[in-house]
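One protein chain is absent from this view; the other protein chains keep their places.
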Amino acid sequence: MKRFGGILVLIVLIAFLGPLLSPHDYQQTNFDNILLPPTAAGMHWFGTDDLGRDLFVRTMLGVQITILVAVVASIVSLVIGVLYGAVAGYVGGRVDAVMMRFVDTLYALPFIFFVILLMVAFERNFLLIFVAIGATNWLDMARIVRGQTLSLREREFVDAARLTGVSTARIILRHIAPNLVGVVIVYVTLTIPQAILFESFLSFLGLGIQEPQTSLGTLVDAGVNQMQGASYMLLIPAAMLAVILLCFNFFGDALRDAFDARQSR
Amino acid sequence: MLRYALLRLLGAIPTLLLVIVLAFLMVHAAPGGPFVDERGLPPAIEARLDEAYDLDKPLPEQLWRYMVRLAHGDFGPSFRYTDYTVSELIAGAFPLSLRLGAAAMALALVVGLAAGILAALRSNSLADRFVMTFAMTGISIPVFVFAPVLVLFLAVRLHWLPAGWSGNEGPARWILPIVSLALPQIAYIARLMRASMIDVLGSDFIRTARAQGLGTVAVVRYHALKPALLPVLSYMGPAVAAILTGSVVVEEVFGIPGLGQLFVRGALNRDYTLVLGIVIFYAVLVITLNLVVDILYGVIDPRIRRR
Partner (left out) sequence: MTITRIACLLLACCVIASCGDREASTGAPTVLHRGLNTDPESLDPHKARSVQAGEVLRDIGEGLLSYSEGGKLVPGSADSWQVSDDGLTYTFHIRDNARWSNGDAVTALDFVFSLRRLVDPDTGAFYAQLLGEIVNAKAIIAGDLPPAELGVETVDEHTLVIRLAQPVPYLLSLLTNPATFPVYRESLARHGDAFARPGTLVSNGAYKLDSWEPGSVIELSRNEYYWNDAATAIDAVRHHVITQEMTELNRYRAGELHVTDTVPPDNFAQLRDEFPEELHVAPYLAVYYYGFNLTRPPFKDHPKLRQALSMAIDREVLVSNIIGRGEAAAYSWVAPGVANYEPRRFNYASLTQDERNTNARRLLREAGYGPDNPLQIELRYNTSDTQQRIALAVQSMWRDVLGVETTLINEEFQVLMDNMRARQVTQVFRSSWIGDYNDAHTFLNIMETGNPSNMPGYASAEFDALMQRAAAQVDPQRRRLYLEEAERVLLADHPVIPLYFYVSKHLVSLDVIGWEDNVLNYHYSQHLSLAPADATP
């Protein structure tokens, strides 16, 4: 587990510090140097794209933005999911039943369609992407949190708090929420890969991150078009994407195993 | 039993209404209209078109008219394909998406389960490593990357399979799309099954069965399989959703005239009625499916019915 966590940290470090090592700007075009394969000459370690922009810097930017999107989107779904699930789990009874019914029906609705509609309707601004991706993932979180809350609710310290007259809201925020941290962290690391894939999928449809910013999804999509002639344009960002996803997946798995083991003890 | 079903149904209707209103508002909030073109329209003609499609009326009235027609099963004409109604377009595209999705799901289940069980049985061996690596790659590479790569190698370079959809007869043209769609799900299901199976195989009652002298195959088939399948079963909901999402990409890449592709183009063309029609169609479908599954659960597990 440490290994994958370490790789991730390394990647993030390189993503943020790497561009400092290169003299190139991510949006500086250079029409004399288009589609150069990776070379040490001219400090184009990853080569250049079809507008002559340096791919090393752009890939690093892509990693930055991809991770940013994924983390923020996950936080959005975390906040919504935790609040929703905690309230449902704690209040219980009819309210819980209705809330969970709602979640059940939303669960398999074609969110993808709503996201596409949203993006088309409100013109793809940066913020909306986070919200859209986050909004599609909160259901899982809500369910897990509700389950945890249900079991936490029966614990003594909650009884004590209730008996001494602490308000419901306070109980949820100050007593239940902190105990959810473990479970939440585990699931966040598992939803991040989903968020990353989702963003890359939006980019494929032309609805994701807009120029001159870029993300791994946009880079990969552009690379697919250059597959025949300039395969490095596809291979490098695809490899980075795969490595990041793999690390998150393994890391999340390991976290979950550790957490489950702790639970069942 | 009937009461249970009815209750569920009633619970679904508000959700459906909410979906319709939300979708309607979003589609109409989108700037740009269906009759927009670089070639400008003379004002009199634009006015007639707007009138014919109710676009000149205030939004709430448009919504009301739409719902009334919907209650009669009329999804309206497509704005973009003026020769066809939305119902016809959906009826033409849906069977294709259904077959594609069902085949991919079936493939994913068969291969995924088999791989997961195999990996669990030979846990930590080479076969296990191989299956798991494959599974991990399936999750880590987006469909729109490996689908074109597959097309490039298998169709264009080697000519083993057709490169496109239209104009090609025979089962060959289904293979790449189904495989592309199924691959990520195979990966997920294999991982789930493996983990779950390893769990189950380590439990007491299995040890008892083995102590009684049952062979591996029998143990798996009669004792381990059912409990191990539970996590996979609960993944089926998200799996269907994932296949739905994936189908939009696969249909784009291979040029398959399915519902996903129809939706994307409808959204980009501001084909209001088509987009609304597809969203509602899917919502109804999914709610019905959920209902059926719920009822089945109720049939299988009497405990749930009594809640």
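Per-chain residue numbering starts at 1, and chain names A and B are given in the order in which the chains are listed.
FYI, a contact is a pair of C-beta atoms (placed from the backbone, for glycine too) under 8 Å apart; a residue touches a chain by one contact, two chains touch by 3 or more.
What you see is a predicted model, and the numbers here were worked out from it, not measured in a lab.
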item	value
Touch partners, limited to displayed chains, of the chain removed from view	A, B
Omitted-chain contact residue, chosen from B:P14, B:G164 or B:G215	B:G164
Among B:L22, B:A52, B:V68 or B:A102, residue touching the chain not depicted	B:A52
Contact partner of the left-out chain, one of B:G76, B:G101, B:G116 or B:P148	B:P148
Option touching the unshown chain, where B:A44, B:A71 or B:L126 are the choices	B:A44
Residue numbers in subunit A that touch the chain omitted from display	27-29, 31-32, 34, 50-51, 120, 123, 206, 210-212, 222, 224-226, 228-230
Positions on subunit B where the hidden chain makes contact	30-34, 36-42, 44-45, 48-49, 52, 80-84, 89, 92-93, 114, 148, 151-152, 155-156, 159-172, 175, 252-258, 261-262, 265, 268-270
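What we mean here is this: only the chains that are shown with their structure count from here on.
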item	value
Rounded Å distance between subunit A and subunit B, as computed from the means of their C-alpha atoms	22
Interfacial residue positions of subunit B with respect to subunit A in the complex	11-12, 15, 19, 22-23, 26-27, 29-31, 136-137, 139-145, 148-149, 152, 237-238, 240-241, 244-245, 248-249, 252, 263-264, 267-268, 275, 278-279, 282-283, 286-287, 289-290
Residues of subunit A that touch subunit B when the two form their complex	101-102, 104-114, 116-118, 120-123, 193, 197, 200-201, 204-205, 217, 220-221, 224, 227-228, 234, 238, 241-243, 245-246, 249-250
